[in-house]
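Note that one protein chain of the assembly has been removed; the remaining protein chains are unaltered in position.
Each chain carries a letter (A and B) given by its place in the written order, and its residues are counted from 1.
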Amino acid sequence: MKMYLYLGCTTPTKQYGYELSVRAVFPKLGIELVDMPDTNCCGTPLMGVNRFYNVYAPARLMAIAEAGGLDIVAPCNGCHLALSEAAFLLRERRHLLEQVNALLKEEGLKYTGKARVYHPVEALHDLVGVEKISSAIAYKLPPLKFACHPGCHLVRPSHIGRPEKRDGKLKLEALTEAIGLQTRDHPEKYECCGAAMIPYSTDAAIKTVAMRIKRFVEGGFDGVTTLCPYCFDMIDGKQDAAKTITGDRSLSIPTFYYTQLLGLAMGISERELGLNLNMSPVGSVLEKLRR
Amino acid sequence: MAEEPKVGVYVCHCGVNIASVVNVKAVVEHASTLPNVVVAKDYPFMCSDPGQNMIIEDIKAKGLNRVVVASCSPRMHEPTFRKALERAGLNPYLLEMANIREHCSWVHEKQPQEATEKAKDLVEAAVAKARMLKPLETVRMPAVKRALVIGGGVAGIRAALDIANSGFEVYLVEKRPSIGGNMARLDKTFPTLDCSQCILTPMMVEAAQHPNIKLLTYSEVQSIDGSVGNFTVKILKKPRYVNEDLCTGCGICEQKCPYTVPSEFNLGLGKRKVIYFEFPQAVPLKPVLDRDNCVYFKKGTCRACEKFCPAKAIDYTQQPKEITINVGAIILATGYALYDVKTRMPEYRYGLSKNVITGLELERLTSATGPTKGAILRPGDKKEPKNVAIILCVGSRDEKHLDYCCRFGCVAGIKHAYYIVSHIPDAKVTICYTDIRAFGKGYEDFYARIRALDNVQFIRGRPMEIFEDSNGSLYFDVFDQNTNRLIRLNPDLVVLETGVVPDPSFEQIATVLKCSRGPDGFALELHPKLRPTETSVDGVFIAGVVQGPKDIPDTVAQAGAAAASAIALLARGEVESVPNVASVNQDLCSGCGVCEPICPYTAIVLEARNGGRVAKVEATKCKGCGACAAACPSGAMTQLGFEDKQLIPQIEVLARGR
Partner (left out) sequence: MQTYAQTDILDAVRKVIGDQRPEACYQCMKCTSGCPAAKVSDYRPHMMVILTKAGLAEEVMRSGIIWACSMCLKCKEYCPQDVAPFDVVTALKNVAISRGYKPPEMLVGMANNVLDYGYIMDKPMTITTTEFEEVSRDTLGLPKLVHPKDVEKFKKLVSSFGYRRLS
């Protein structure tokens, strides 16, 4: 099947490892990714600046996808939330739909809600399936203990329907186990990485992710995996800052995008998966994960 | 109708309720111009003694044979005026009321002229119907002088005792092996801290020994037919596999049974044998063999209980027994269950972390008859907790869960704090509350006493969630509005005071009885202030938490009230059927059967007649809703007091243009 790849802002301008690994694994699992012909920021980081933009912008994206006749896969949690929430509001509030379509009409676009939006966790777990993934990999990764961090926006707000539920096993955990790794529960699994606090106070944001990293370390995990560029940016990218700000030198843990781990299991090269871009100390774990 | 209708019209001012909007005199004047109206008067309060006497005297003096009262809603005073007609010697169903208050003056305050015209029309329409009214006879039927109480908790026991003490027979049906309900699970009751079992057991024993009470335990109501004064109830007595006549309650079978399963009475915290007494003070003191977990029933082996029973009372062949009884009144007292926090609120980790328990589970721990013989030990490692967090309002006052207040959680939580510090002197308790509701007698005093203790801290804040770290220790954050601080707590035991819902057995009984439920799922009373124990089903009363969350004093008081209502019914010894029932002209009826499934009260049956079939209305079941009469295609079905020839003149008045 073919799907539009909507990358948002952070992934294509900074989190190249995510984009590289997504582009590497999806086609091999039967999902051909097509670049959006036209794009814009989904509006999640700017909800406080203009709330209506956060309805119009996702609607524009979904209208573009509708015009192209394909569904969307949105690797960023924030983008997926913006698109899902806009779809929900436009279903519930007629006047919003009219306002939005009046603007879209100026560009020859129309939003009817036909284009569906998937997060990679959904695309991989629900569209491809754990069985297919297990058989598509070249080798099973050794059963290292991994913590799965879904990220706030994959879980909440549950009343509009989210890819993950706060109860029982995560789809991300099922996917992680499908490639041979072990998962285990850990406290604060559904807690925030702190990314959105960066503009207000880097200090506050780092202290927040430090608490998450502490739990990963205490849990004795070999590594952490996530599928959100913001969460990854914080957990993978801010470990040194966390050590400095809190004074706790133990705050260090190898962090991977799940698609990077999946790619490894599929025999794709580390370079192609952008594993040289991970800022956390992944070297020792990579050695164990190599075939 | 042989005689000419002679109508008296009485227009009420209702103080200023009607008269300040509607020109009452004008309405009277208009009424007096109508054909057959012999007298038309107005009066400030028609429902008062002089007002009623006015009608009675006119009936006698002027030979009135129809009365129209234009006043408030019939729901207020129709019975009042019907009784007045009766006192005057006139059939009470020759009354028609015109509602010129709720339907006129109260809703058209700003348009007095139009309201007056409307009142005139409503009165004229009432007169049009009144002309066509026929006398109706109420049927008086003897009421069976026996009651049924469903639910053997403190509400059911109290109600049964009150009814029995009045001289009437009462069946007390309880689905569990023993009566006692949730109160039997409690250790102490607030605010006096009486031992719950000690105050309840005498009542339980009294109920078991009362000559007028027939106890049916381990039994469930299967079906209820009939109506007020005459209910036919089928009850299924589940097999205990113990011959109750031979059993002496010695307990040897329980001792000798080699197998254990989690105890339901102890809420899964401890174990019980497969043949077991629910608790040591069980009434009746007879064991139950749990067939689903019995090795004999599963594999054919063991039979230890049979072997050791000195009275030879074990009977593996015992069958469920169906008992059919006839009663005149029913009291529902099925009690409560705790809100399912395990599934609905996983963020509190109840069911995931062993050391997160409910308040009711704490009662089992502190109870001398509980799994730890009264020692407060954490379920996780069986050690005494030193640092306990009690969280109030779990699932209550929450639009996403139960939007109502559970009423007793606050004082129960305060009581639980007392349990901890009185059992474990060096323990510290933190109570996380939202608002303390200590409304009852002695409650505020109790709150003040516990509040003053140094080792009990009250935090004004509701925690969002509970975490368990990699060592199995619990922790959570709560913002304390009192001290304006975000506090991190590390309790070794968390007690959740959860919201309550009606016991699951209520669902089936409510459906069978057609007992209305409120939006919160509890039984709906007829009036929340003035008629708290009556339901929309005549002869069915409610008591205890089935009607809404409440504490023990209110439960017992309401049980007495429900019993009084039942006793009044039984003491009268007869019930009057309201005569506005459906009536079928079997000569016109074609037996099409459209009416039968429409009736919500299964009051219509189709019976054979002359080679075909016709509808028959069981008047005692009929509630006069009119659905069948409206549906009948041939006009064979009518409703007495609302026949077409009575309604059509009414409609003709109202539908003519101005």
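Just so it is clear, contacts are C-beta pairs under 8 Å (C-beta built on N, C-alpha and C of every residue); 3 or more make two chains touch, one makes a residue touch a chain.
The structure presented is a predicted model; accordingly, all values stated were derived computationally and were not measured.
Of the listed positions A:51, A:91, A:184 or A:290, the one in contact with the omitted chain in the full complex is A:51. The residue from A:133, A:192, A:253 or A:289 that touches the chain not shown here is A:192.
Screening B:87, B:291 or B:462 against the full complex identifies B:462 as the residue touching the chain left out.
One chain is missing from the display, and on subunit A it is touched by residues 9-10, 12-14, 16, 19-20, 23, 35-41, 44-53, 55-56, 89, 96, 99, 103, 106-107, 152-153, 156-158, 191-192, 194-201, 203-205, 207-208, 211, 274, 276-278, 283. Contacts to the hidden chain, counted on subunit B, fall at residues 347, 393, 397-401, 434-435, 460-465, 476-481, 486.
Keep in mind that, in the parts below, only the chains that are shown with their structure count from here on.
Chain centres here are Cα averages; for subunit A and subunit B they lie 51 Å apart.
Note for the complex: subunit B touches subunit A at residues 346-347, 467-470. Of all the residues in subunit A, the ones that touch subunit B in their complex are 166-167, 186-188, 215, 218-220.
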